[in-house]
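Working notes, beginning with the structure itself.
One chain of protein is taken out of this complex; the other chains stay put.
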Amino acid sequence: MKLAKMSWSFKLSAGFLALIIILAIIIPMFSNLDPNGFDPNCIGEPAAPSIRHIFGTDDLGRDILLRLIYGARVSLTVGLVSVGIMIFVGIFVGTIAGYLGGWVDELIMRFVDVFMAIPTIFLILTIQILLKPSIYNVMFVIGLTSWTGVSRLVRAEILSIKERPFITAAYARGISHLRVLIKHILPHALNPIIVASMLGMGTAILTESVLSYLGLGIQPPHASWGNMLENSLSFMIDAPWMAIAPGVLISLTVLSLNFLGDFLRSGLNPRESK
Amino acid sequence: MMVLVVGCKKDKSLNDWGAQVPDPNGMLNLSLSAEPSLLNPILSTDAYSSEVIGKVFNGLIRINEDLKPEPDLATSYNVSEDGTIYTFYLRKDVKWHDGRNFTAEDVSFTFKTIMNPDTNTVRRSNYYINKKPISIIIVNDYVLKIISPEPFAPLLMSLGIEILPEHILNKDDINKSKFNFNPIGTGPYKFVEWKSGQYIKLVRNENYFGPKPKVKEILYKIIPDTNTNLVSLSKQEIDMAGIPAKDLKRFEKDENLEIFQYQKLHYSYIGINQVHPILYDIRVRKAISHAINKDSLVRSVLKGKGKAAWLPTSPELWSYPDNQNNIPKYDYSPEKSRKLLVAAGYEFDHQKKLYKKNGKELALTIFVPKGNKVGEKCVQIIQQFLAQVGIKLDIQVKEWRSLLKIINASDNPKKFDMVMLGWSLGIDPDSYSIWHSSQYPNGFNFIGYRNLAVNKLLIAGRQEVNIPKRKAIYEEIYQKIAFDVPYIFLFYPDTIIGVNKRVGGLSRPGPAGLMNRIEDVFVTKPL
Amino acid sequence: MKYIVKRVLLAIPLIIVMTFIAFLIMKLAPGDPANMYMDPSVSAQDVIQLKKNLGFDKPVGIQYVIWLKNILKGNMGYSYITSKSVFASITERLPATLLLSVSSMLLIIISTFPLGIIAGAKKGSFFDNAVTVLSFLGLSIPTFWLGLMFILFFSLKLDLLPTAGFMNPSLTNASFLIKAFDIGKHMLLPLLTILIGGLAVLTRYHRSGIINILEMDYIKAARARGLSETRILFKHAFKNAALPIITILGLSLPGLIGGSFIIEYIFSWPGMGQLGVSAIFARDYPILMGTILFSSALIIMGNLLADIAYAWIDPRIKKS
Partner (left out) sequence: MLKVKNLKTVFKVGDKSTVAVDGISFDVPKKSIVGIVGESGSGKSVTALSILDLLPNNGKVENGQIIYQDQNLQNLTKKEMQKIRGSEIGLIFQNPLASLNPVFSIGNQMIETILLHQDVNKKEAKALAIELLKKVNIPDPEHRINDYPHQFSLGMCQRIMIALTLSMKPTLLIADEPTASLDVTIQAQILDLLMKIKDEFDMSILIISHDLGVIAQFCDYIVVMYLGKIVEKGVPKEIFSNPQHPYTKALISAIPKPDPSAKTPVSLLRGDVPSTMNVPKGCHFHPRCPNVMPECSALIPTLEKVKNGSEVACLLYQIYPSEVVSNAKADD
C-alpha cells in the first residue's frame, strides 16, 4: 500500500539522481570546456543568468552550470567513497564485535560509545588539519568518523542471527566460520546497511559542504558543490544566483538520497510496507 | 625633540557634522571578528587585542595620523646625537584607572617585565640590540633614560609599547594574572566588562589626562562571521566595519553610511623560494613576473581599490623612494616572459601548451593561506596568467598554522615553491629580518634571499638615525631587491570602511586609522 | 542504579583513552601555538623561549602525563593563547551552549511528537506526505546556508530579529524578564535553524514507531474494547512510541552539541563549540582537550538521563 502511494517520491528521487549522475559522467566526456578556466585579463562582476550562461557566472567569470556538473563528480564521489569507507569499517568492527562476542564485544562497543560521545566535527576538523587538504583526505576523514552507526547496526543484526537454527545447521554441515559469516550472516544485515549508506551519502555530501564552509574542503580552483556554495555566501546579496544553484542542487540531491533510503527502509521492513 | 601640541587640529568630519550635537552619553558600537586573546599589551599579539588595548593603555609615544611619532605619556623626549640615549620627560598629570599616579617606575617595570625570560612574550628581542639588552635608568619619578648598547633606529618605535601599572602587577605572575582580563590602564577608556564570545565594554575615563573623551561607552561586539558582520553594519547594530571591495557598491548606496577609503600599510606578494631547482634561475623568476598583470589583479580582485606594488614598502611611508625610475619593473608582457623562458633553456611543447626542460614540465605549486579570500582568488587568476605563458601552476590552500610550519621550518631548502602572502608594514622601514641572509633558514627571510650588498645596506639602515640619509639607503635596498625578484610584489590593497553617519570626529582617513584619536570621536544624539 | 554506576565507571577509562588519542592527533597536527607569528618584529629566539615557558619542548608523552595528572587534581590547565584557566574559559561558555541545546531539544520533542503521531496515524495522507517532504528537506539543506538565509530574510529584509549575539549588552542591569525576552529574541533564529535540521530524523522514527505500534495486538485489543481512536493514539500508542525516541534523543546529543558550533559561529552565539573550534585552529590544546572532555561528559550524562527516563517510562525495565 505504501509502496504504491509513495512511489512518486521514489520515482522522482531516483530519476533526479540518475539525471545528475548521467550529466556528471557524460558532459565532461564530450566537452573540452575547462570548468576552472577563464581569461585573467577580463574579469568582471559575477554575471546574472542569461542565455549564454544559464545559471550565470561566478566572481571569476566561470560558467556556474559547467562548474556544477564538474562539481557533481566531486561531490558524488565524496559521497560514494566516504560511504564505502564508512561501511567497510563499520562492517569490520561490527562483525568482530558481534561475532566474537564476550569481552571483545564489550570492549569494542564501549569504545564505540565513547567515540560517539565526541562531537564528530572536532574529530573531522582535527584530522583534516593534520592531513594535506585534498579530495582523498576529505573522503577519508568523513568515512573514518561516521562508521559507528553502521558498526552498531551490523553487530545487532549478527547477534540476532547467529543464534538462529539455520546458522547452527550450517555449522552442523561443517561449513567454516568465515564462510558462514559471509554467506549466511552478512546478507541478512544487508538491508539496514543499504539504508544507512543512502542516508550516509547524503550526510557526507553535507559534511563536505560544511568543511568547505570552514575552508577545509575541496581546494580551488576545483569545483565541488560545497566550495561553490561557500564561495557564494559572500555574494549572497549582490549575486544570489551563485548561491541558489549549488544550494538547491545539494539540497535536492541529499533529499533524494534520504527519500531513497527511507523508501528502502520502509520497503524492506515488512511491517511498514504491508 | 618634539613637543605634544594638543587640540586645534583641522578635522574634516567635525566640520561636516558640525550641525549635529554630540551626545555626551552616546555609545559607540564596534565589532571584532575574533575574540581578543588577552588585554595585556606585552603578552598579546593579535590585532583584536591591540584594538582594545589601544583605548585602555598609553605608551611613551604614539603614532599620529601623519604616521609620525609624538609623545603620549611623555611631555617630550629627545635622542642623543649618537642615537644611543633616549630621554623621556613624563607627564605628571597621569593617573591609572584605579587612581594611583603614573610614574617612571611603571615604565621601568614594563620594559623589565618584557625582558624577563619567564614572561610569555615574543617582544623581548626588540629590546636586545645585537643580543645586548637596553638599560633603563630612572632619573626621578618623571624623568627616565633608556640607553641602547649601540645606535639602533627602529628602537624608538619599540619604546612606544603600552605601559603597565607596576603597583598592580609587581607581585603577580603576569602570565596568569587576572589583570589580563580586567586591565587597568591610563588610557581614555576604562575597562568595564568582557563577556567571552559576546562583547567587551569600555567606559570613558573621566580623569583622562588628555581631552575628555566625547563618547561615553564603547562596545566591542564579537562577530566572527564576515557576512553577519556586514548585515550588522547595514542594520546599524554596529557603527563601523571594514567592507570587502566586492561589497562596496551595495554599501555606497546605504544612506546611513559614510564610506572611507585609504591605503593600508600592507603589501601582498608572492614569495619565491630562491633555493629551488627551477626558481633559483632569475630568468624564470623574471618570466613569472612578466606573466602577471598586476593592474588586472587590482581591477578584478580588489575591484580597483588598491594599487600595483613594485617594491617592499608603502607609498604612505616616508621611506618610499621619491624617484621611481631607478626601480626595476618587470611589467606585464607575455612576450618577454616567453623569451626569458627560452633563454633559460626551456622548450615549448605545443601539444600541452607548456614549457619543458630536459623532458620535465615547467610545473610549480603555490601555497595560499586558508580563509584569505583575496589570496585564494588571486592565485586562481595567477594560475591562468601563468597558463597563458606555458607555466603550470598548482594551487594548495593551506591552513595557517600548517603553512607557517612549512615556511618557518628550519630545513634548507624549504619545502615550497611559491607562497602568496602579505606583509603589514611598521612605521620604521627596517626590514633586516625579512631580507638579511642571516635570517634564513631561521627567521622571516624564509625564501632564502641572499644579496651581500643588501645585507650591508640593511645594517647601515638600522644604525643611521638621520632620516634623509636613511631614506637614501633604503632606496638603494629597494632597487636591488626589485631587481633580484625574490618576491613578486603584487599590490597595496585599500582599506574600505563604512561608518555610520551618526559618528563624527574621525581622523583624516589614513593608515593610522579613522579613530586615531578616540578622544575626539563622538556620536550624535538619536533623533 | 547499579547499572548506571557501572556505566559511568566504565566510561571513565575510555574517556581517558579517548583524550590520549585526541591529544596525540592534535600533537601530530602541524604547528603549535608558539609557531603562529608572521611578524618580522618577533624573533626566533623569542619563539624558542615561549615554547620553553609553555612546556612544548618536552616529549608528547610527558606532556600528556602532565596534563592528565593535573586533570586528576582537578586542574584543567591554562589556555596557551590567553593563559586563562581552561575551566573558567569553558564554564563561562557553558550556559549559552546548554541553553541553546536544551531548548532546541525541547522544541524538537514538542514538535516531533504531534507530527510523528498524526503522520503515522494517517499514513499516506496528504499531511503525512507533507511532513515527510518538509522534514527531509530540512535535513537536506546545508545548515550554514540556511542560517545565513534566515539572517538575510528575518533580520535584514524584515528587520524582525537581531542579527547575531546573545543579549543586548545595554540590558546588563535590566530585569530578568526583559533579559530573558531579549535572549529569546536572539535565540529564535539559531533555534529555528537547528529545529529544521533536527526534526526530520526524530519525526521519521516516531512516525514509523507509531505505524508499527498501531498494528500491535494490544492496539487491536484496545479497539475491540471500544476505546476511541484519539485515546488509543495519544494514550496507548504514544507512550510506547515515546520509548525509542528517548534513546534516539540520547544518541543525537553529540550531533546537537557538536553541530551547533556552526550555528554558534554564524549567529555569534557565545557557546562552547565556537571556543573548541577556534582552539583547533589556534592549536590551543588545553582548551580543546577541555572542550572535548566537557562535551563528552555532557553527552554521557545525556545518554544516562535518556536511560533513566527510559527505565522510568518502561515498566519492563524497572523491575527486572
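Every chain is named by a letter (A, B and C) in the order it is written, and numbering of its residues begins at 1.
The working rule: contacts are C-beta pairs under 8 Å (C-beta built on N, C-alpha and C of every residue); 3 or more make two chains touch, one makes a residue touch a chain.
Keep in mind it's a predicted model, so treat the numbers as computed, not measured.
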Q | Candidates C:A222, C:M272, C:I287 or C:A306 - the one touching the absent chain | A | C:A222
Q) At which residues does chain C meet the chain that is not included here? A) 123, 215-218, 220-228, 235-236, 239-240, 243, 313-316, 319
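Here is the rule we use: only the chains that are shown with their structure count from here on.
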Q: Once you've mapped the touching chain pairs, tell me: line, ring, star, complete or other?
A: complete
Q: Express in whole angstrom the distance between the two chain centres, defined as the mean CA positions of chain B and chain C.
A: 39
Q | Between chain A and chain C, centroid-to-centroid distance (C-alpha), Å | A | 22
Q) Which chain A residues touch at least two other chains? A) 129, 233, 236-237
Q | Residue list for chain C, restricted to those that touch at least two other chains | A | 29-30, 148, 152, 281
Q) Which residues of chain C touch chain A in the complex? A) 10-11, 14-15, 17-18, 22, 25-26, 28-30, 123-124, 129, 132-133, 136-137, 139-145, 148, 152, 200, 204, 208, 211-212, 215, 251, 254-255, 257-259, 261-262, 273, 276-277, 280-281, 288, 291-292, 295-296, 299-300, 303
Q) Which residues of chain A touch chain B in their complex? A) 36-41, 43-44, 59-60, 129, 132-133, 215-216, 219-221, 233-238
Q. In the complex formed with chain C, which residues of chain A make contact?
A. 1-2, 5-6, 9, 110-111, 113-122, 125-127, 129-130, 202, 206, 209-210, 213-214, 226, 229, 233, 236-237, 243, 247, 250-255, 258-259, 262, 265-266, 269, 271-272, 274
